[in-house]
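Each chain you see keeps its place in the complex, though not every chain is here.
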């Protein structure tokens, strides 16, 4: 197996480096969550603090803390979370 | 592997710390359950006490105890459960 | 790992304690089964005795014994089964 000649950002490295930062999380069923990433596991289950739930562009719910199940996640965007 | 420099709330830690507290659980198919969390496992199967089933905003059922299968869970919100 | 300070009802404990009692089982596709729980396994496959199948509020079938596949289960309610 050849050596990897380039820098590599493993998906879970990205998650670890995003702890305590804002993230935007898109989920199946047209749902979006934004908040501060508090934790995650290998299934991409996520814990967010001060989270907004956005459905169809409108804030539908505000949660002090929320556990989003990884199965339904489409993407996690650390950068986008900071902008919001 | 670098040390994690920040505090980390693993998803299952959140579940364990929520035992005997109210939770709001959103499930596929437009269903919501609220009640006192009695137990869980690694699949996010949940046991709720004094649970309401809410479909489309209306309370459809009241359950002394209910086992919600983890496969269908979208999110678990400990904070939101306390408000209700 | 800290000790769990509170009483914990594991999902499969709830199943074991419900053996020989009535349960209500909601399944994907708008199906509900009620009957006496005879058995289960870790996949939440369930065996019910004297079971009714309810689709859209109407009893569609009566079964002396039925094996409901766990994959499709949304919730199992021991208490609700007793009421029926």
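The first chain written gets the first letter, and so on, giving A, B and C; residue counts start at 1 in each chain.
Rule of thumb we're sticking to: a contact is a pair of C-beta atoms (placed from the backbone, for glycine too) under 8 Å apart; a residue touches a chain by one contact, two chains touch by 3 or more.
Keep in mind that this is a model prediction, so the values were computed, not measured.
Enquirer: Could you tell me how many identical protein chains the full complex contains, when just 3 are shown?
Expert: So the full homo-oligomer, as given in this file, consists of 7 copies.
Keep in mind that, in the parts below, only the chains that are shown with their structure count from here on.
Enquirer: Quick one: label the inter-chain contact graph as line, ring, star, complete or other.
Expert: line
Enquirer: Express in whole angstrom the distance between the two chain centres, defined as the mean CA positions of chain A and chain C.
Expert: About 34 Å, centre to centre.
Enquirer: How many angstrom lie between the CA centroids of chain B and chain C, rounded to a whole number?
Expert: The answer is 19 Å.
Enquirer: Please list all residues of chain A that touch 2 or more other chains.
Expert: In chain A, no residue touches at least two other chains, as defined above.
Enquirer: Along chain C, where are the residues that touch chain B in the complex?
Expert: It is residues 4, 6-15, 28, 44, 70-71, 73-80 of chain C that touch chain B.
Enquirer: Which part of chain A faces chain B closely enough to touch in the complex?
Expert: It is residues 16, 19-20, 27, 29, 31, 33, 38-41, 45-47, 53, 61, 63-69, 71-72 of chain A that touch chain B.
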